[in-house]
Each structure stands twice: as structure tokens, then as C-alpha cells.
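Written out below as C-alpha cells is the structure these notes cover.
One protein chain omitted, others in place.
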Amino acid sequence: MDWGLLLTQLMNGLQLGLLLFLLASGLTLVFGIMDFINLSHGSFYMIGAYFCGSIVARGGSFLAAVLIALIGMFVVGAVIERVIARRLYRADHLDHVLATFGLILIFDAIVHIVWGPSGMAIPLPSVLDGQVTLGSLVLPTYRLVIISGGLLVAAILSMLVTRSRLGMMIRAGASNRTMVEALGVNIHKLFLVVFAIGATMSGFAGMLIAPITEASIGMGNDIIIIAFVVVIVGGIGSVKGAFYASILIGLIDTLGRSYLDDLLEIFMSLDYAETAAPALSAMLVYILMAVVLAFRPQGLFPPAGIRA
Amino acid sequence: MLDLKGVETFYGSSQALFGMSMHMGQGKVTTLIGRNGMGKTTTVSSIMGITPCRSGEITFLDSRIDGKPPHQVAQRGIGLVPEGRQVFPNLSVRENLLVTADNYAASKSPWTLNRVIDFFPELQARLNNMGSQLSGGEQQMLAIGRALMLNPLLLILDEATEGLAPLVRQEIWKCLNRLKESGMTILLIDKNIEELNRIADYHYIIEKGRVVWDGTPGILQANPELKNRYLGI
Amino acid sequence: MTRPLLRIHGLCKSFGGIVATDHVDLDILPGIIHAVIGPNGAGKTTLIAQISGALKPDAGQIEFNGRDITSLSTPRRAQLGLARSFQVTSVFLPMTILENVMLAVQGTAGHSYRFWRPAHKDPEMLDEGMAYLQQAGLADRARHLAAEMSHGEQRQLEVAMALAMKPRLLLLDEPMAGMGLEESARMIRFLARLREQTTILLIEHDMDAVFTLADTLSVLVHGSVIATDTVQNIRANREVQHAYLGEEHA
Amino acid sequence: MMAWLPSSNSGRCYCLLLVLLAVAPWIFQWADQPFLLDLLSRGLILAIAATSLNLIMGFGGMVSLGHAAFIGIGAYCVGIPAYYDFYNGWFHLGLTIVVSASFALLAGAVSLRTKGVYFIMITLAFSQMIYFTFVSLEEYGGDDGLVIYLRSEFPDFLTMQGPVALYYWIFATLLLTLFLVHRLIHAHFGRVIVGAKHNEQRLQSLGFDTYRYRLVCYVISGVICGLAGMLLGNFTGFISPEMMSWIRSGELIFMVVMGGSGFLFGPLLGTGAFVFLEQYLPEFMKFLNPSWLEYWHLPFGLLLVLLVLFGKGGIHGMLSKLDSRTRQSGP
Partner (left out) sequence: MNIKRYMMRVVLPIVFIALPTGLMAADSVRIGFVTTLTTPAGVIGTDMKNSVELALEHIGNKMGGLDVELIIEDDGFKPDIGKQKTDKLVKQDDVDFVTGFIWSHVLLASRQSALDAGKFLISANAGPSKMAGALCHENFFSTSWQNDQTPMAMGEYLTQQGVKSLYIMVPNYAAGKDMLSGTESTFQGEVVGKDLTKWGADAQLDFSAELAKAKASGAEGLFVFYPGKAGGAFLRQYQQAGLQDELPLYSVFTVDSISLPRFQDAEMSGVLGSRMAMFWSPDLDTPGNRRFVSAYLEKHGRYPSFYGAQSYDAIMLIHSAVEAVGGNLDDKDGIRAALKAANFESVRGPYTYGNNHMPIQNFYIREVVEDEAGRWTTRIVDTVFENHQDPYASECKM
């Protein structure tokens, strides 16, 4: 066994998991607190990437671009909440799905009109574009940046949720919305902030990944389904659950892709293993979800005190 | 201070309040008594705006609050201790107290975390426990403390001692007496007539969503048949 | 002595740290109306849920008609003759009143894997459904949507549906909840007429109703039965007075 | 009386619609518009699939985000035998029914233990598994799909050959499906399904084992959707895993919701609108400005959002609203 390779793969899994977490944490809060299914959450991921890319293209530094784009994402999230999402909270889940799918089409078309169809590559400062050597391991610097960025935001979010007054309100709102309101909290404002934070985190994930994969139309649509899987596996409304489920799914996906063919070769012919492995590794995430749902329908970490 | 005039409230198609009217004076303890399911909690929800009334008027400090959303009602200075306590189970005691704390009425001597703990010393040791880990009595103290942290002008307690052990009830009654002495206006709902008689300034008995009798504790005490007719077995 | 129709023995149920049912023993004799009263949070609804099978008890046994039903599912219990009404009205609002009752009739008629013939043209079910509506005084509105009924009528329909299952034991969870005075009176008259038809376990806050209807009364406080007796004896019971009106000094 | 049947005025309208569909081939022949028959054929196939989804979703409250898997299964039940030059239509039909029923039984038995959003996600999981399985089946074209050279062969009087014959196959299947669903939901069985959507607990207390009834309903729905897939395979002459991707399942949901979930004719209306927009919205954009063709998703998305915000009950809901308005104002 090549332990160096395994370690690299673990890092890669961690990185994928953290990106998923950035997406899923907002999704799970919006889902858990407002009971709102937002398929267009992935569009924020795309818009974040394009915002950041345009600022870099206008000569901004990458770091400054991220900071400005984060503010932009908060505004975008707030506007969407105020104008559209708020009207939908009382509707049923099917209406959410339909309307937010419409939003996806709108966002994709707007990006197409504004930035053209060809996507956008985002240059990195040369400091981040190189590699770091750790003993026998050579890792892309930017991967480490993503991992530390993701962990940092996860830590900030965890601080926000567990320590701040806003976090208390969010948790209180998740367990008993009526009581929060009856104690003088403007629930509309709270929802707006939660939604905008979710949009910002999703946008941040887009900004982090864009220098690797480029910003492109529909980039969020590919990942949103996996993010929903994370939310379900982790337990709806649970940031902690989203974190563990993200890492779990990131690792399963990455390790499945890396080692499944070797594993299958033990049981079957090389040829068959080679074709079966990619299909099976693509399925792994869904198999995991089906198993979790069949045996633990509330997810792995259902948030305390949420009434069904 | 708080006036209800002809309040009618519905749950969907089912009417729960049939023209509730009552009046509460500043600094007084007023009670709502009646059997279960007669509309006490609905009255509270209507005042708070949780279940908005369909007709009638609710006036608090000379301004109408019917039709206002709950958070605005609370911000005008009404603190709610709901039926079943409803502390946030996933928040610690400290967080439960702090999460909605504010001083909407700009009180000169506002309630603080320390003051609440002085008032309910039992909570001191439990500050870092989750809401769900408290006993019923502790939860009730926490719920009262949480409402006090809003620095309300009016405190509403729905089923102040229900489901509590006798000794704990005593404790709660003592606290309520202290609150009354501090000049707090209180709307109190409970089943314990003896205790209510001791603390209250005025009683309202409701049945089937309307007031069927109102008067002072003295009169209620003097008329045991009232008690049996509307409350007893 | 007659054998009890329903025998509950040592039933326990707790949610997290809160004990909702604490070693409840209860015998319901056939042919009577047995009321259970108690303050809010005493565990009445939890008790009903366990009897009907919606909740699994942590410990204890439920025997119905001589058979241990503790581990049976709700539908199985219903088929054995245990019918219940719900505290929160739960009739099928988008269906007509008649369709609601017919669904209940259908439930006792064995399986419903009949895919083709319209149910509303089944003459037997139609007649049977109408009969129960007649009994509940709702026959003239049979073709109206349940959603168009008043709250009180919906509660009556709720009971009629339970009745349509031809139950041996009818569990009624606060049938009078949220009713006006006149509606309550009508419901009391309706329930009084059922006495000959079936055994009833009645949970109710409306004391007028309980005193008018009940043959036997059990008082549930803090998840346990503190007394079971006739109405007169219960009214005189000091312990019960305390539970209801508060104790002087415990 | 029956809330899910259209009120009489729109009921007449739907009858007229069915009559129009029955004579559509003649109309299109007379107007020399053979393409419209193709468009209509595809629309009606999707309407069958949407109607099957409506059975579990609209009437039974089981929202499945994996229904397109059955379309794929049905299509491959034609495609794989055809790959071995086996074109017997009865065999295709039987295979479709057996395979889609088995898959529905298996997936349903697990999925129906969950509710609501969890059910949505677990059906998605199953359809993704099927999707990736077919992607990896290289023998049958994998991702690139399979070409079906000939249509399923039936005796002469039932032939599928030729666009008009196939159209009538599709139309007949649609009629049968609509009729079946109509009878089903009014029969004893259907009362249980509809009741369980509104209050499952109540129904259990009435003595119904709702899980089993739902499972049977899910299997019926799966088989109907499989048949739609079989027709689609014959219609396109080409099948690929893409036709069972989750996006297709999502589109099926849109068709039902757009038309009016829980109404017999809702899916037909919704599919009609969907296919019409998919074909003519790009044309319309092109007509406005030739370079706007690639932006047709923008008005489409706007329509979806507006439909949710202002059009409660889908197209059927809006029609009924018009209905009651004309009834109020009319003589």
C-alpha cells in the first residue's frame, strides 16, 4: 500500500468534504429553520465564483476579490429572500421545488447574458499557485488553502452558531419558532439574515473552487444534489450533522474513486472491475443515503428539540 | 393597562373565543380561571398575536395591539411564560436567558443575568445545562426568568404551576409574590384557587370562550358554589 | 364479576426524562362508559395513543378481549374492534361527510384491494354509512364536504366514523374539545345514546359531560391512576379535589 | 362531490380535448403538419408518465424524484431485446411490466418506510443507482445509448409501425391510463390512497395497513410509467441513460404540478404546456430577436416562478377559477 498516496487522497476527500459543507450548512439551516427547499442554493455557488472572477479580472487581488464578493453575496441572498423566498415559506415543498428550479434557469440565463457562455478562469496569485512539499508528499498549495479556508469558515460558523446571540436565535428558532417570536424577535429579520448567510457561504464555496474548476454556467446545479444528500444524511437543520456528513461523503466519494477498482479486482476480472468501479463509485453516495434513510430516517445527527 | 373588548378567535373553522372582554390594571395581579379547554390559553395567544383574533379590540397602554405580529407585541412590553414552559431544549440555561433579552421599555433598573440568578438561585448551578435537562420546576423558573429578561411591563403566566411537585409549586408562588411586591403587573392562569386567592387582585372566570364571572378574591372565597360550578368536580 | 374488555397492566412510557405514563393499571368493563379525567399533562392522550397502538409502551401490557395486543400495529388493533377519535379533529376534509363514514365502514370490511368498482356506488357501504350519519344527526348533509362543516359537526363526524367501525371499545379523546355550549349538549345526547351499542373509554375535560355520561371515573395525575370509582365517590374524594383545585399544604 | 374531478364546465372542456386528440392525426394531415403529430406523440407519452406520477404524488402524497427511472426501465425493456434482434411486442410489453413492477416493489418497499422530504431523497437515490448502472452497461451503449432499429412487432391490427399507428397506441394507452387512474381513485383502494395522503394516522386507526396499500399503488404507478418508457423507446428509436436522470424526474414533477397535482387531467395539461413551451419558447425568442435563442431559459424560469407565486393549483386551478368566474357572471 502506498501510504503517501492514501494520505493525499484523504486530503482530497477532506477538501471535497469542506466544500460540500460550505454549501450544505446554508442549505440545512434554511431547510431546518424556514422549512424551505432551495434548489437554487447552488446558483449562489455559481454567482460567488463569477463575482470573484470579475473582480480579479478588473485587477483586484484574489483576497480582496473574495472579501468584496462575500459582501456582494450577502446582498444577493438578502434580496432573493426579501423578494422571492419569503413569499414561498408558507407554500408546500413541491412549490418550493418548482419555483427554485425556475430561479436556477433565471440565474443561469442572467449569467449567460452578463458573462457570456464560455465560463471564466480565475488566476491565482503565484504564492498560491505552487506546491508545498511535506516530506515525500507534494501537495498543491491552493488545496491547502481550500482546506484551511473551509476549516476556518466551519470554525467561524460553529462559533457563530454556538456562541453568538444570533446563533442562539437560530438554534432557538429551529426548535420553537413561535416562542422566539413571542419573546420579541422579528422572525422575518432572522430569516433574512440566515438566508443571506447561507447564500454567502455557498458563494464562498464557489469562490474557493473556481480557481480550480473555473466558473461556469450551471456549476452549482451539479453539486446541489450531493449537497442535499449531505443535508439528509446529516439531519435536516443540523450544522454539526452537515459537517460530519460532508466530510464523510467527501471521503467516501474520493476514496471510492481511488480504491474501488483495486478492491473489485479481488472479486472479479480486471476488465469487469474497470467498468463496474466507476459506476459503483458514482453510486456510493446514494447507496449511503438510502442506507441511512432506511435505518435512521432522521439522519445521523438530527438537531435536538426539532419537532417533527 | 390591558383591555380586551369582544375578542373572537378561531382555529380554522372552530371558534375558541366568543367575545372575551376583560380589563387589567397597572401593578395588579389579574387571573384567568376556568376548566381546561375553556379558552384561557387562546386568550393569551390572542393577546400575543400568536393566534390573531378575528374581531374585537385589544389595547395595551392606550394603543391597539390586535393585528400586530407577536414580536411587536412582546416589544411593547409583554413577557410571556407559556403553558408547558417551552424553554428552548437545545439551548443552555444561560443561552435561554440571553437569547431574547432586551430592554424594550427602557427600564432604569433592568433585569440582568445576575439579577435573574439572584431571583432564582436554583438556576445558578444549572447555567450550563441544556434546557431539556432541567426538572419541571427549574424549567418554570427559567421560563419566568427568560420573560423577565425582556424587562416587560406586563408578565403573562399560563399555567404557572401545572405539573409541578407540591414543594416546587410553593417555590413558584413565593417568586410570584415577590414579583408582585416589586410592582409587576401580572396576568396569571392557574388551577390552584387557594393560592390564586392569596395573590390576586381580581379574578375572571371563563367558560366556553367567554367571561362568566368576574370579581375580587374575597367574593370568590365567599361563594364556594361558584368554585364548584365552574371549576370543581 | 364480568371479565374486563380492556385490561391495562403496569403500562409505562417516558419521553426523554419526562414520565408520561407511570405504571398505569386500568380495567375497562364491557358495556359501560368509563371516563378518564386529569389535569393537563397528566398523560391522558399518551395513554390513548398506547391503547390504540400509535405509541409503543416502554413496559407493561395491554389486553383486549382476552388477547395480548401490546405488540400489534394500529390497523390490527382497529380490526379487532378498537376504534378511536382524535383530540385534534382529523376527519378527511376534502371528502364528503358520507365518504368519510364510508371509509370507516370500509376499514372494517376486510381488505380494500378492490381497484375497479367505484366505492361510492357500493350499495351496502352506502346504506351502512347513511345509517351512522343518521345516528349522528348528520344525514341531511351527507353530500357536503367535510371542510364545509362547523367544528362541532366535524367532532360529531369523528365519533360517527369511530362508530362505523362497529367497535367493541370506543376510545374518545376529548370529543367535546373546542365546542360551544349548544354543540356540547348535542354531543352529550349523541354519546348517551351510544351506551347500548358499545363500550366507551372517554377522556374529557368538560365535567358536565363527564358527570352526565360516565358510569365509572378514573383520575389520572402525573401519569398514574390515583383513583377509580363511581362518579359520586370520586366527587367526594379529597385527593382528587387536591389534584384539581390545588392542595392547601401538601 | 368528488373534489378531484373537474367541475362540469371544464369537464366538458376536457372531453372536447380528448375528442380533439382522437382526431388529431387527421387534422394534422389535413393541415400538412406531420411534425405536430411527432410533438403530440412525445407529449402524450410524457403525459402517461406524468399521470402515473400523479397517481402516487397528487392522489397519494408520495413525491417521487426518481420516477424517470421507470421510463428508462421501460425503454431498455424494448432496447435490450431489440439489441439481440428480438422484436416481439408482447414480449417487450410483458418484460416491461415484470421488470418495472419488480423494481417498484423493491425500491418502494424500502422507500415507503420514509415520508415527505426523506421519501423524495430516497427515491432519488434509487433512480441514481439505476442511472449509473445503465451508464456502466457498455454492452448496451453505456452513456451513448442504444439505437432501436425497428419498433416492437404486434399483430397487424395492433401494429405500431408508422407515425399514425404509433400515435394511436400512445393515445389508447393514455386513455386507458386516465380511465384506470379514474376508476382506481374512486374504488375502495383509491379511497385508502387518497385518505392516507391527508391523514395517514387516522386511516391506520380505521384499520388500514397504509404501508401495504401505498406499496401496491407505487407498483401500479411504476408499471404505468414503465409502459410510457416502452412507448418512448419505440417512438424515439433511441434510448440512453439520460432519459432517467434526476433532471427528467424533476421535469415530470413540474409537469404534474404545472397542470394541477391531484387532478385527473392535471398531468395532461401540464405536459402539454411543458412540451409546448420547450418547443415554441425558443422559437418565440428567435422570432423576437435571432440572437436571443440561447436565452429562452430566462422567460421559462420566470414563468415557473410566477406560476408558483400567483397560479395556485396549476393550470387546472386557473381554469377552474375562470370556470367559477364565468359561472358567476354568466346567465
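Each chain carries a letter (A, B, C and D) given by its place in the written order, and its residues are counted from 1.
The rule we apply is simple: contacts are C-beta pairs under 8 Å (C-beta built on N, C-alpha and C of every residue); 3 or more make two chains touch, one makes a residue touch a chain.
Since the model is a prediction, treat every value here as computed from it, not as a measurement.
Undergrad: Please provide the labels of all shown chains that the missing chain touches.
TA: Those shown chains that the absent chain touches are A, D.
Undergrad: On chain D, what residues meet the omitted chain?
TA: Touching the missing chain: residues 9, 12-13, 16-17, 20, 27, 31-36, 38-39, 42, 135-136, 138, 141-145, 147, 232, 236-238, 240-243, 245-247, 276, 278-280, 282-283, 286, 293-294, 296-297, 326, 330.
Undergrad: List the residues of chain A that touch the chain left out of this view.
TA: 2, 4-5, 8-9, 12-13, 15-16, 57, 112, 116-123, 129-131, 138, 140-143, 209, 211-214, 216-219, 221-223, 225-226, 254-255, 257-258, 274-275, 277-279, 281-282
Criterion: only the chains that are shown with their structure count from here on.
Undergrad: Go through A-B and C-D and name the pair with more C-beta contacts between its chains.
TA: C-D
Undergrad: What's the distance between the Cα centroids of chain C and chain D, rounded to whole Å?
TA: Computed value for the inter-centroid distance: 43 Å.
Undergrad: Between chain B and chain C, what distance separates the C-alpha centroids? Give it in angstrom.
TA: Distance between chain centres: 32 Å.
Undergrad: On a C-alpha centroid basis, what's the spacing between chain A and chain C, in Å?
TA: Here the centre of chain C sits 49 Å away from the centre of chain A.
Undergrad: Hunt down the residues of chain B that sit against at least two other chains at once, touch-wise.
TA: 132
Undergrad: Considering only which chains touch which, label the overall pattern as line, ring, star, complete or other.
TA: Its topology is that of a ring.
Undergrad: Where on chain D is chain A touching in the complex?
TA: 63, 110, 113-114, 116-118, 120-122, 124-126, 128-129, 132-133, 135-136, 138, 246, 250, 253-254, 257-258, 261, 294-295, 297-298, 300-305, 307-309
Undergrad: Under the definition above, what is the set of chain B residues touching chain C in their complex?
TA: Interface residues on the chain B side: 11-16, 18, 35-37, 83-84, 132-133, 159, 162-163, 166-167, 190-195, 208-209, 227, 231-233.
Undergrad: Which of the residues in chain D end up touching chain C in this complex?
TA: Touching chain C from chain D are residues 1, 3, 183-184, 186-192, 194-195, 198-199, 201-210, 213, 216.
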